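The complex appears here without one of its protein chains, the remainder shown in place.
The block that comes next holds chain A.
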Amino acid sequence: MTTPFYVSPQQAMADRADYARKGIARGRSVVVLTYADGILFVAENPSRALHKMSEIYDRIAFAAVGKYNEFENLRIGGVRYADIRGYSYARHDVTARGLANVYAQTLGTIFSSGGEKPYEVELIVAEVGSTTADDQIYRLTYDGSIADEHHYVAMGGNADQITEQLKRTHREGLPLDEALRVAVDVLGRDGSGEKRTITAAQLEVAVLDRTRSQQRKFKRIVGAQLARLLGEAAPAAEEPADTAADGAAADGAGEANGAAENGSTPKAEGSPEE
């Protein structure tokens, strides 16, 4: 009869954490920051269809890094949670705090259960309030830890370096175009510290805009509007985020509803790239 190897619980958890962290660090970063009219989401993502950030409910959006099929699953779970709650209670009763709690419990249970492989994801759940002071940003890690972030947060890739830079460059109440340039600037500086230029085609940008007249505040910024906001000659005046009638309709392409990559090659980008 063989005696199984003894692995201390500390070691087992450390191994699982290591595994998850490595997967997450492989991908590119997502930056979420507040601006004058709401919350801005920026990521380097060459894919038009496989999104890293999406709408969950009226005032709530979701951003993620890590394995696409895992966070896509969590996103769909979140949309189902929000819609069921909004339908059986009232739209007002769907909150980012509630959703973040559910995600924390889900990730935490999966992380500590021996039977399941830990999710290689990090999430942000953000809710735009009626004023800047009411904006909420929650960051959730692979082990179910939850942090209440203020003003800005970065995850995936060189998140720590980016956060350091954001600390220097981000100010409260920036207009949308300036906030976007701050975000693109820090995303382009990750890695060895040398600056890369990121074009509009490589970016995925979305906002939760509290000034939007519709109930649903989430809007993707694409095409001409994104180019204009990124333009060097962009006016200092604030750009209205809302030109298209409907954000979700404007993003066009249908999202692949499943795994975009196979499980054996954990990669954080939504689409395969060389």
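Just so it is clear, a contact is a pair of C-beta atoms (placed from the backbone, for glycine too) under 8 Å apart; a residue touches a chain by one contact, two chains touch by 3 or more; residues count from 1.
Here is the rule we use: contacts and distances are computed from a predicted model.
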item	value
Name of the absent chain as recorded in UniProt (options "RNA polymerase sigma factor", "Proteasome subunit beta", "Menaquinol:cytochrome c reductase cytochrome b subunit" or "Oligopeptide/dipeptide ABC transporter, ATPase subunit")	"Proteasome subunit beta"
Among A:46, A:98 or A:129, the residue in touch with the chain that has been omitted	A:98
Per the touch definition above, residue among A:11, A:109 or A:199 touching the missing chain	A:109
Touch criterion as defined above, residue of A:54, A:141 or A:225 at the omitted chain	A:54
In chain A, positions touching the absent partner	49, 51, 54-56, 73-74, 76-81, 83-88, 98, 101-106, 108-110, 214, 216, 245-246, 248-249, 251-255, 257-258
